[in-house]
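The complex is shown incomplete by one protein chain, all other protein chains being positioned as in the whole.
Up next is subunit A:
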Amino acid sequence: MKRSLITRSAVLAAATLALTGCSTGGSDTTAGASAVCEDSTEPVTLSLAAWGLSTSTDFQTLTDSFHLENPNITVELAEYDATDYDTQLTADLAAGSAPDLYPIKTITTFPTYQEGGQLLDVSEVTDVLGADYPGIEYYTTDGAAYAVPYRQDAWYLYYNKELFDLAGVSYPDGTWTWDEYDDVAVELTENLEAAGQQNVKGTYLHSWATALQSFATAQAGSDEAYFAADWDYMVPFYERAIALQDAGAQENYGVVTTNSLTYQGQFGTQKTAMMPMGSWYIAALLSQRESGDADVFEWGIAPAPQVDDTTLDHPVTQGNPTAIGINAAIDDAKACAAKDFLTYVSSEPAAVELAGIGLRPSYTADVVTDTVFSQEGMPTDPESRVAFSTLEAHPDAPLGSDTPALQNILKDAHSAILSGAVSPEDGIAQAMERARSEGLG
């Protein structure tokens, strides 16, 4: 508390300056994104906030390939701590020392940066991409876009084909509702136990509140209900999770938290036959197979189960679009180069680069899917390919300035319900009441 206050207090003046700077930067951006810079050969150096450089290469890949296409523009990475990214970035933005470009790591913090005047209007980049480009709507406020998505994560149902075969259960075929998913999880657990796999569960639900709640909000809720703290729609999702735990078909929440279980360990070392998880796990699974941290087995991805059969054609799932924005305090001289970079990260060449390292880019095309599935260790069945690209992804939670506070309340409800301290109905009712006592909803 104290340390950060110093940072903040010491830079209060600087923050004001940064904000003044942003208003000039923001209004002076009428020229086309690429048109201004394309002819310019003046060397420009931009800085881009990044995290986890030792474990993932996405930022380095993007900046390197961009530099090859635009030799006069160099993008240097400024590394932040992955866990404290938003805290550190907020301090730097307030101090006026933040990088020229920064990714919105957690989409729910976007309103804080945007309403705080920390992002430059990048509509001229997104106008070219068109309104259909995935994820743009979440970064658009009052008709103006403030960040450009380059990654679109999505949650799938990962499954272990060998364990399914062992249990004599047919693979998910893209027609599953949650009820069918529950039945199969129980059947898998029983059959695997009968086949001598005592410690293998049918499915695995990771401890994150979003692993359950974001599905509920995307598939059964609405933005209005979420912000009004009318969360009754989450109750059936919790009842199902508790039933799976009670049936022994899903690892107990208490065991997951006290033993610090990781989803990579659970699926990668075949302790569960299926698992709903985000698309980023593809890259992790592939690299862990190579390093020996994960077993080598046949696997596949299926669409996330749905509430009913009305959405099977275009399955609704959760998944955040990750976008990069431009620091509102950027030098005017650098702004167009920064926009060039954003144009590049949302383009097909960048998407192919990202797909090449196992990530799911926002830009969708067959060539992207081909690149992802051409990697060694990827499933070869056509169903997994369809599941990969056909879907409708909703972010973790509807976006608004109250979202972080509401999410914290829901996180507490999540741990209380899944640990069995309260029933799903009471737990959600208490959370709704709590939101109102905090003046939310």
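As a convention for this text, contacts are C-beta pairs under 8 Å (C-beta built on N, C-alpha and C of every residue); 3 or more make two chains touch, one makes a residue touch a chain; residues count from 1.
Keep this in mind: contacts and distances are computed from a predicted model.
K.L.:
For the chain not present in this complex, what protein name does its UniProt entry give, out of "Carbohydrate ABC transporter membrane protein 1 (CUT1 family)", "Carboxyltransferase domain-containing protein", "Redoxin domain-containing protein" or "NADH-quinone oxidoreductase subunit L"?
P.N.:
This omitted chain is identified in its UniProt record as "Carbohydrate ABC transporter membrane protein 1 (CUT1 family)".
K.L.:
Thinking of the whole complex, not just what is shown, which of A:T45, A:N72 or A:T87 touches the missing chain?
P.N.:
Residue touching the absent chain, from the options given: A:T87.
K.L.:
Suppose we count only contacts with the excluded chain; which residues of subunit A make the list?
P.N.:
That gives, for subunit A, the contact residues 1-6, 8-9, 12, 15-16, 19, 86-87, 90-91, 93-94, 109, 112, 115-118, 252-255, 257-260, 404-405, 408-409, 411-413, 415-416, 418-422, 427, 430, 433-434, 437-439.
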